[in-house]
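These notes concern the structure reproduced below.
Shown here: the complex without one of its protein chains, the others still in place.
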Amino acid sequence: MKGALTPAAAADMIPDGASVMIGGFMAVGSPLRMIDALVARGARGLTVIANDTAMPGRGIGRLITAGCIARLITSHIGLNPETQAKMIAGEIDVELVPQGTLVERIRAGGVGLGGVLTPTGLGTEVQQGKQVIEVQGKRYLLETPLRADFALLAAWQADYLGNLCYMLTAHNFNPVMAMAGATVIAEADSIVPVGVIAPDAVKTPGVLVDHLLLRSGKGE
Amino acid sequence: MKGALTPAAAADMIPDGASVMIGGFMAVGSPLRMIDALVARGARGLTVIANDTAMPGRGIGRLITAGCIARLITSHIGLNPETQAKMIAGEIDVELVPQGTLVERIRAGGVGLGGVLTPTGLGTEVQQGKQVIEVQGKRYLLETPLRADFALLAAWQADYLGNLCYMLTAHNFNPVMAMAGATVIAEADSIVPVGVIAPDAVKTPGVLVDHLLLRSGKGE
Amino acid sequence: MDAKELIARRVAREIRPGMLVNLGIGLPSLVAGYVPASLGVFFQAENGVIGLGARPPEGMEDPHLTDAGGGFVTAVPGAASIDSAMSFGLIRGGHLDMTVLGGLQVDAQGRLANWKVPGKMVPGMGGAMDLVTGAARVVVAMQHAARGQSKIVADCDLPLTSLRRVDLVVTDLAVIVPREDGLHLIERAPGVSVADIIAATTAPLIVPDDVPEMILI
Partner (left out) sequence: MDAKELIARRVAREIRPGMLVNLGIGLPSLVAGYVPASLGVFFQAENGVIGLGARPPEGMEDPHLTDAGGGFVTAVPGAASIDSAMSFGLIRGGHLDMTVLGGLQVDAQGRLANWKVPGKMVPGMGGAMDLVTGAARVVVAMQHAARGQSKIVADCDLPLTSLRRVDLVVTDLAVIVPREDGLHLIERAPGVSVADIIAATTAPLIVPDDVPEMILI
């Protein structure tokens, strides 16, 4: 862990055109303060990798509305008509990826594997342009790993080493994205002193986290 | 979860010649009561998939001494001279696999992926007989998934649905093996009523576990 | 009883004790309401929980506990939190006993299309492709027709979700089992005749001499 930042300072670290993984599933487990800071800064041209774009006005949906995103790698945009409209209008380039493939591509990027061999998508539109590999008589799509310049995470609890715990369905993509961002920034509901989180409760080791957001209300 | 068994009843379920994944690292996090029951039953011809064979007289080392194992897929046998001697004498067929590749092959088997693309082992003896796949200009070994008839796990705490928690360095291979055995049997230091383990503390969901061993001293 | 309730109650009969079941958003999510707690069934929400419970009482919602549609839920005793990698590991790895999904079309080969209407509606596949590929049993729960058009067709003209043949299709008119030789009509909705079903279906159906009425939970 290199330090705790205000949301604005964190947003300033992320240049226009950067690739950014953002945790969350329908805005649950998404780093909402980071997202608001990116909107406030007027970020442009981001490539966002995330499960979904939530709904207009919520979570990643705010980045869509504000026009921050040029390219999107995601599994589902069905509950955000703005994303669909901007995709059809050619304002956002959208790559739709099956959810299980998306999470494995991110994991592969984070753990140094060369790709993912999955049966999902075989014989569908998802197969287009991809290598098919046969292993032990079965066919699989070769899906490439994903990494990003930044991973923006939401956690329930953190300590000042950057160890993270997540709560219930707010885990979702956060633990895998923690491994796949060149710079990892996490915002947590609470930050506790080092030693307070039991080793067995840590879901993301602090060595993966570069920055925490200061607690809400501090330095803002 | 289908029920709780005595170690002897569990060992009786595992026929000679079965493939068996066994959790643990140098006997830490290994299901020691299950291992003793397999030795007591005189199991023969097992294919064992495990990180190591511990030392003579400890953990999986007891299965080696007792002659239960015909085939072994493992990463390290350096601290068990008996395993090395039996391998050199041709009594046990040993496939040595890099540890990170071993855990990913088991994971791939458990999560339905067709294989593992890893840079580990490229250009070494480990490459022999394997496909090399190029992805985005880099070369990777294609390693095949592993599954087994049984996975034998050790946990720190279980509930009667089969939810499992592990402690400190006793996690090791147990969580991935829980996904890759056709029948999964776990022994736990303690078994608590359903509802006592917080959802966020569960490392292996009970839906993956077929049987628990009865608590030590019960029914033995 | 409206069409959705009919479909949900019929699908609920497919669920066996102790199963791990994933219910899609929308119509499929209604099925949970008809599964007796005594069955010990675990519902998975692919966004991260095994042991999904009912909607919490007003004021007791937790923003960290939602279903795949983003609605507030509870967790049953013995529930487990999982991340997306574990969630889809369970799905793709064959650990999920059943998934119930909505559909746009099912064709004579039993193949499902449910994620895209080119040029019109592109919600994305979300978890559907993994669910159809990996679940031990795939049940499609949908209206038999949309805007007067049969959704059970000779060949899907919408993009497929998977090449895998689904195991069961339950509509407001019929229960159909896709097999290698085609679509077998096995049950009809109360008050609906075999002739009604054939008239409402553009795919060829294999019809046995006796097509009993659905039994509902």
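Per-chain numbering from 1; labels A, B and C assigned in written order.
Quick note on the criterion: a contact is a pair of C-beta atoms (placed from the backbone, for glycine too) under 8 Å apart; a residue touches a chain by one contact, two chains touch by 3 or more.
No experiment lies behind these values; they were computed from the predicted model shown.
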For the chain not depicted, the shown chains it touches: A, B
Residue among B:P7, B:P175 or B:P205 touching the omitted chain: B:P175
Residue in contact with the excluded chain [from B:G3, B:G42, B:G123 or B:P193]: B:G123
Residue, one of B:S19, B:T74, B:N163 or B:T183, that touches the chain absent here: B:T74
For subunit A, residues in touch with the removed chain: 107, 110-113, 159, 161, 163, 179, 194-195, 197, 199-200, 202, 205-208
Contacts of subunit B with the absent chain, listed as residue ranges: 25-29, 51-52, 54-55, 74-79, 84, 87-88, 96, 98-101, 103-104, 107, 118-126, 156, 166-176, 203
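Convention: only the chains that are shown with their structure count from here on.
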Pair of chains whose C-beta contact count is the highest in the structure: A-C
Interchain centroid distance [CA atoms averaged], subunit A/subunit C, Å: 29
In subunit C, residues with contacts to at least two other chains: 49, 75, 81-82, 85, 88, 91-92, 134
For subunit A, residues that touch 2 or more chains besides their own: 104, 118-119, 166-168
